[in-house]
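All protein chains but one are shown in place.
This part shows chain A:
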Amino acid sequence: MTAYPTSAPTDGQASSATSDIAMTIEEATEVVARVQANVEHVIDGKSAEIRTALVVLLAEGHLLIEDVPGVGKTMLAKALAKSVHSTVSRIQFTPDLLPSDVTGISVYNQVDGRFEFKPGAVFANIVIGDEINRASPKTQSALLECMEERQVTVDGSTYPLPTPFTVVATQNPIEMEGTYALPEAQRDRFMARISMGYPDETAELRMLSSRNEANPLQALEPVLSTAGLRRVIATVHHVYVAEAVKQYAVHIVRATREHPDIRLGGSPRSTLQLVRAAKALALVSGRDFVLPDDIDALVLPVLGHRVVPTGRALGQHQYADQLVAGILAGIVENTPVPVPGR
């Protein structure tokens, strides 16, 4: 992957947006709000997380949901997939899962006398990768390659993945036997990471009564077609990013590289993704231009999982996530917003 465009809608990338007709911002915002409302039927009191998930979907990124078991990671991924009328597949990662289970395999068809490609689970618009850190590194990298290339190459033949293509992976933060934590390079492939967090008391109570009858997921109806989703994504490309905001994003990412408590700062890819996500967020918020506030809101989800604190800084903190969140908040606070024309 070389570069994502930051504002130009046309480029040679895997994006399908070029062929899709953009909507007006108002239409797109309205559509996205409908999807969000739909997902919130299932997951209560988590609108910020749902919005980030939608932003990643619209920015054509991949989402990593990291949290303890049982807080609704998979539920979010499924609800998101179900709200959009698209193909969904789910891979439950286990240590014995093979790369070919993910990508697909060429099988000899005795009738035709030819090798025939059996697509793997990855051939879907939305791929839910459950407990991705339980798979062996080999299998992990097979998936991550697909994420990056948006295509599968088996036995010399290349099969493009459908568009849109989004992987929603969940990861269990507690290390257990037989888990293989994603290395930095692979975490970098995910546009954003969110944590679900525990629901608040009222949300948890409501959940008890709503789950009493049936799994609400069953009742969920798609509110957006794949084509519709593609059009919204195309609209995101038209969101304007001012020079000042670009500078702001670059300043923030550069600051992570220079920060003394950070061993590994944000990559150039993260800068690209930060701006792309900000464009999607602007659209979700009903704007056709990006505000520095959009960047601010996305710094933690986009950079949080990429930034690696120094061992010494970590030694002082019980929770690495809190440390990173603190550092990033400090950077945001100390980075001035360039004011155009001054």
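Some notes on this structure:
Quick note on the criterion: a contact is a pair of C-beta atoms (placed from the backbone, for glycine too) under 8 Å apart; a residue touches a chain by one contact, two chains touch by 3 or more; residues count from 1.
Note that in this section contacts and distances are computed from a predicted model.
Within the choices "Phosphate-specific transport system accessory protein PhoU", "Chaperone protein HscA homolog", "Transglutaminase-like superfamily protein" or "Phosphoribosylformylglycinamidine synthase subunit PurL", the name that UniProt assigns to the complex's undisplayed chain is "Transglutaminase-like superfamily protein". Here one chain is not drawn; of A:Ile128, A:Val245 or A:Val275, the residue touching it is A:Val245. Touching the missing chain, out of A:Met23, A:Leu57 or A:Leu323, is residue A:Leu323.
Only one of the listed residues, A:Leu98, A:Ala181 or A:Leu217, touches the absent chain: A:Ala181. For chain A, the residues in touch with the chain missing from this view are 48-49, 52, 66-68, 173-175, 181-184, 194-198, 240, 242, 244-245, 251, 254-255, 257-265, 288-293, 296-298, 300-301, 304, 308-323, 325, 327, 330-331, 333-337, 339-342.
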